[in-house]
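Apart from one protein chain that is not included, each protein chain of the complex appears where it belongs.
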Amino acid sequence: MGLLDAKISKHNVLVTSVDNVMNWARLSSLWPMGFGLACCAIEMMATNASNYDLERFGIFPRASPRQSDLMIVAGTVTMKMAERVIRLYEQMPEPRYVLSMGSCSNCGGPYWKHGYHVLKGVDRIIPVDVYVPGCPPRPESLIGGLMKVQELIRMEQIGISRAEALKKLEEKSIDPGQLIQAARKGAIAS
Amino acid sequence: MGDTQENIPQSGEVIAAKAVWQVINEKFGDAVSELDENPFMPFFEVLKREQWRDIALFMRDNPKLRFTYMACLSGVDYPEERKLGIVCNLESLGELGHRIAVKVKCDREGGIIPSVAKVWKTADWHEREAYDMYGMEFSGHPDLRRILCPEDWEGYPLRKDYQVQETYHGIKVPE
Partner (left out) sequence: MQELGKAEHSSVRVTPKGDNRVIIEKDISSEEMILNMGPQHPSTHGVLRLECKTDGEVVIEAEPYLGYLHRCFEKHAEMVDYPGVVPFVDRMDYLASMNSDFAFCIAVEKLLDVEIPRRVEFIRVIVSEFNRIASHLVAIGTYAIDLGAFTPFLFCFRDREHILNLLEWTSGARMLYNYILIGGVAYDFPEGFKERALEFVKYFRPKALELQKLLTENEIFVKRTKGIGMMPADVAINYGWSGPMLRGSGVEWDLRKEDAYSIYPELDFKVCVPDGRFSDIGDCLSRHLVRAMEMEESLNIIEQSLEMMPEEDGFDPRAAIPKRIRPKAGEVYGRAENPRGELGFYIQSDGKSTSPLRCKARSSCFVNLSAMKELSLGQLIPDLVSIIGSIDIVLGEVDR
């Protein structure tokens, strides 16, 4: 946030909006529910473990939905599990966020056509804020998705709805495709 | 896994299976079919399926057979014959080393196969799975319930004519 780096002396007054402070506090201690479903859960564990170390972002898995802000739906949601997912979501305190990790929970993934027992997308039962593609997504892309959640929190204000915050996020977001193409052109030119 | 390397141990397997089948045939006569001597998976079929549990017990405990280990029990659908069935892969683990496969068939609607869950405990969950996927009953099974699908699921998913249900508890099922 820059505040800690700026070496604030003892007798200083900081002026900022309540939104900013609250959002900063919330996004710096985003606690997901340790809730693994399938293959993606292993990548989620790998992200939490030594090499990718999610704790440096203040993200630390909690065992109970009642203590968590974020639900990472990591893996295939089946019909049998769907009702449990809804119940877990309802047990989480507001404000809560949902990150859908991997193709299966985004849209059913490879089980789209013949998977009679697979829910084709977790957004059919609970609202999803951020989708992370991949089968399974690499830890880097999960971290990217989590940073998107943090950005979303940064967009929120007292008095505006989640939908409006998502809209603001969309307006502010940059299309990575153009950046990639520009970089490619630069690489070819040089 | 070339043909030449593969055939030598497998023909040995067929010979062993033949010896096993002869012992069973001596005891049970025409309750069992001829041995199918294919090189991949030699098998025989239990024709009188009410004797299946006795045959299973005999296969497990007879000192010449000692099939102590059930590797696999798969449910199968035979739509042309209008039958359902199970295929059991049995092996004498660590004792005699031979293996054989056994088939038992029953009617497609309301078919009943004797359960062998008390002979090999492996069969307990495998039979529940076969019931879940194909819908044949296993008489004498200690706890015959659906295992993978929810209790109130409609239909038997692995039958060839299975039609997936439209909704489950208000959630749309097909794509």
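For clarity, chains are labelled A and B in written order, and residue numbers in each chain start from 1.
Please note the rule applied: a residue touches a chain if its C-beta (ideal position, glycine included) is under 8 Å from a C-beta of that chain, and two chains touch if they have at least 3 such contacts.
Every value quoted in this text rests on a predicted model; they were computed, and no experiment measured them.
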Missing-chain contact among B:Lys64, B:Arg82, B:Lys121 or B:His169 belongs to B:Lys121
Quickly run down the residues of chain A that touch the omitted chain. 33-39, 41-43, 45-46, 49-51, 63, 65, 75-76, 78, 80-81, 84, 88, 110-111, 113-118, 135-136, 138
Where chain B meets the chain that is not shown, the residues are 1-3, 6, 9, 38, 40-41, 43, 68-72, 74-77, 87, 89, 93-94, 97, 101, 120-122, 124-126, 133, 146-150, 157-158
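We take it that only the chains that are shown with their structure count from here on.
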Chain centre separation in whole Å, for chain B relative to chain A (CA means): 46
List of chain A residues in touch with chain B within their complex: 79-80, 82-83, 108, 112-113, 116-117, 119-120, 124-125
Report the residues of chain B in contact with chain A in the complex, numbered from low to high. 148-150, 153, 157, 162, 164, 168-169, 171-175
